[in-house]
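Structure in structure tokens, see below.
Every protein chain but one is kept in place in this view of the complex.
Chain IDs A and B follow the sequence of writing; residue 1 opens each chain.
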Amino acid sequence: MAQQKPKTNPGRYFEDYAVGQTLVHAVPRTVSGGERALYHALYPARHALYSSDEFARACGLPASPIDDLAAFHVVFGKTVPDVSLNAVANLGYAEGRWLKPVYQGDTLRSESEVIGLKQNSNGKTGVVYVRTRGLNQRDETVMEYVRWVMVRKKNLEAGAPETVLPDLKPALDASDLVIPDGLDFSNYDFSLAGEPHRWGDYEVGETIDHVDGVTIEEAEHMMATRLWQNTAKVHFDLTFRPEGRLIYGGHVISMARALSFNGLANAQMIAGLNAGAHANPCFAGDTIKAFSEVLDKAETAAPGVGAIRLRLVATKGDVQDVHNGQKDEKGRYKTDILLDLDYWALMPI
Amino acid sequence: MAQQKPKTNPGRYFEDYAVGQTLVHAVPRTVSGGERALYHALYPARHALYSSDEFARACGLPASPIDDLAAFHVVFGKTVPDVSLNAVANLGYAEGRWLKPVYQGDTLRSESEVIGLKQNSNGKTGVVYVRTRGLNQRDETVMEYVRWVMVRKKNLEAGAPETVLPDLKPALDASDLVIPDGLDFSNYDFSLAGEPHRWGDYEVGETIDHVDGVTIEEAEHMMATRLWQNTAKVHFDLTFRPEGRLIYGGHVISMARALSFNGLANAQMIAGLNAGAHANPCFAGDTIKAFSEVLDKAETAAPGVGAIRLRLVATKGDVQDVHNGQKDEKGRYKTDILLDLDYWALMPI
Partner (left out) sequence: MAQQKPKTNPGRYFEDYAVGQTLVHAVPRTVSGGERALYHALYPARHALYSSDEFARACGLPASPIDDLAAFHVVFGKTVPDVSLNAVANLGYAEGRWLKPVYQGDTLRSESEVIGLKQNSNGKTGVVYVRTRGLNQRDETVMEYVRWVMVRKKNLEAGAPETVLPDLKPALDASDLVIPDGLDFSNYDFSLAGEPHRWGDYEVGETIDHVDGVTIEEAEHMMATRLWQNTAKVHFDLTFRPEGRLIYGGHVISMARALSFNGLANAQMIAGLNAGAHANPCFAGDTIKAFSEVLDKAETAAPGVGAIRLRLVATKGDVQDVHNGQKDEKGRYKTDILLDLDYWALMPI
């Protein structure tokens, strides 16, 4: 084999980041009904606003958007080659906001700004904070979120950068949320939506066991992950990870959110992502179940639209058991917990 | 875990039904090319009218419709949360008719009327008969069928309702079938359709072994079942059914119908469903094969269009063996038989 400088992407190492850098992520994507159909084949997604053009129009939108998490995955997937190819851990999310619904025919691309850096005391890794924006073909930001990951250093001799820790909100305030133009739940059809429970029926502190479970297959998570053009080797290559292909954390998010339809059918639109932890790895053969806890509620200026802050916990074990506490006595997530997500959704009042 | 009245859907029990009730099923669905592509990826579907806009136009339709069974699954899936969540058995179908082709961009919703009830002598279950209609965004009925299921009682103290048994036709008459507006097989292209055999070439009593077989995978049947937004737990959750996820009966129907292309490539459109039995459960790993028997033939008023009544039998065993008899000496289906379906199709004369 002739020697040459490799043309393949080695990914970025910790020393390759600098605060203020803008990373223009590759491979824009035009979405169509194909993405939606696949999303609904891969997850038990049933929120009516994302299933029916007619229902969406009755809520003031021009058509049924692509599922909010599908838009998130498209935006996120593009960042992987630049942000997380050499990541050791996906540490957190904050300040995620959906700013514009994404419709069939829209083309999405992503950009990230490096907003924080902190080398770890071991000198071998560091934490990189990026604020990622998804933009459509009109250069409108359709969503944004902050994510931080632990990334390996390649050159251990490289000096530590000045530590910059971004000032991140522990949770968005309801007033930070952006309601899609025209959204109006005044004439919301609860029968077609699938459940009678309105915003006013939920109490802060209430928990909902979503009852249903799905046992995950390899073909499914790989199809999902590829559809979002996420290229991380760990999800696909059993020779690279003989102990089992790691399932993309976003697959668990979408599965849990779709399962949450049963009890939260009217939490239609995701408007904000406050925080999220992929508590333990998920593998094919695991059965995902989920429960939600109502963390907060707020009114909005849009007609008939309330905001509800939800904690969504996914487990591969018994839901009742994890209801009773998700962490052990040392504050670590129990091994059955897969996901602990904190988000804002929009509901009919 | 705080106590609260569960917001999740418990499903209806036998005592929750009354003759004359209308059930408005949730989650309307707009279909696109995505649903068609997935249908053709999940089943070896090749009927030309459902594959090519050009072929469909040459047959007098405005475009290629969504496969008739895909339309059926979309309509059927919506009924599951209201009709069969607590069903013990799916007992039968009758009087199914496809009334309007469904096109990309159409939005479907479903409604069912309870048309019959009969409590079983054990006092623990009863049979519920519903007539389900699928409607499009113009409130046109695109299809309808009767289905009856055995449903558990929750409150065993509840009194038995008056027994009402609907008067159902053992099979539709050809004159009951609705031919899509404009359908014209006068200039039908047999080369592009894939086989030379026309309506006149089939004889009542003739059987056709469809030769091909497909070994089923978990990922496939779950993707299909989710795409139709069918939420029955038994199909997805291996902790709920450790003995194996039960495959949605409609997956077997679509697989068998697609396999029947080989020998019935010109039985293009499904116009009526006379009867159907899911004779035995199907699991991943089973190999589905099929044969058809010509039960009846009739002319129609549409140019070049004949009607053919077919029995479609799917088996996980040897086709030749089941050809020789599908039931044992006690009149029970042999354990290899998965499906026994009786339907009307439209063919070029």
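Here is the rule we go by: contacts are C-beta pairs under 8 Å (C-beta built on N, C-alpha and C of every residue); 3 or more make two chains touch, one makes a residue touch a chain.
What you see is a predicted model, and the numbers here were worked out from it, not measured in a lab.
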item: Residue touching the undisplayed chain, where the options are A:P44, A:P81 or A:G213; value: A:P81
item: Contacts of subunit A with the absent chain, listed as residue ranges; value: 1-2, 4, 6-9, 24, 26-35, 37-38, 81, 104-105, 107, 109, 137, 217-220, 222-224, 226-227, 229, 231, 233, 236-240, 245
item: Interface with the unshown chain - residue positions in subunit B; value: 32-38, 40-46, 48, 51-55, 64, 104, 191-195, 197, 201, 203, 205-215, 217-220, 262-265, 287, 320, 323-324
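The rule is short, and it goes like this: only the chains that are shown with their structure count from here on.
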item: Rigid-body rotation angle, subunit B and subunit A, from Cα fit (steps of 5°); value: 120
item: Whole-Å gap separating subunit A and subunit B, where each centre is the average of the chain's CA atoms; value: 36
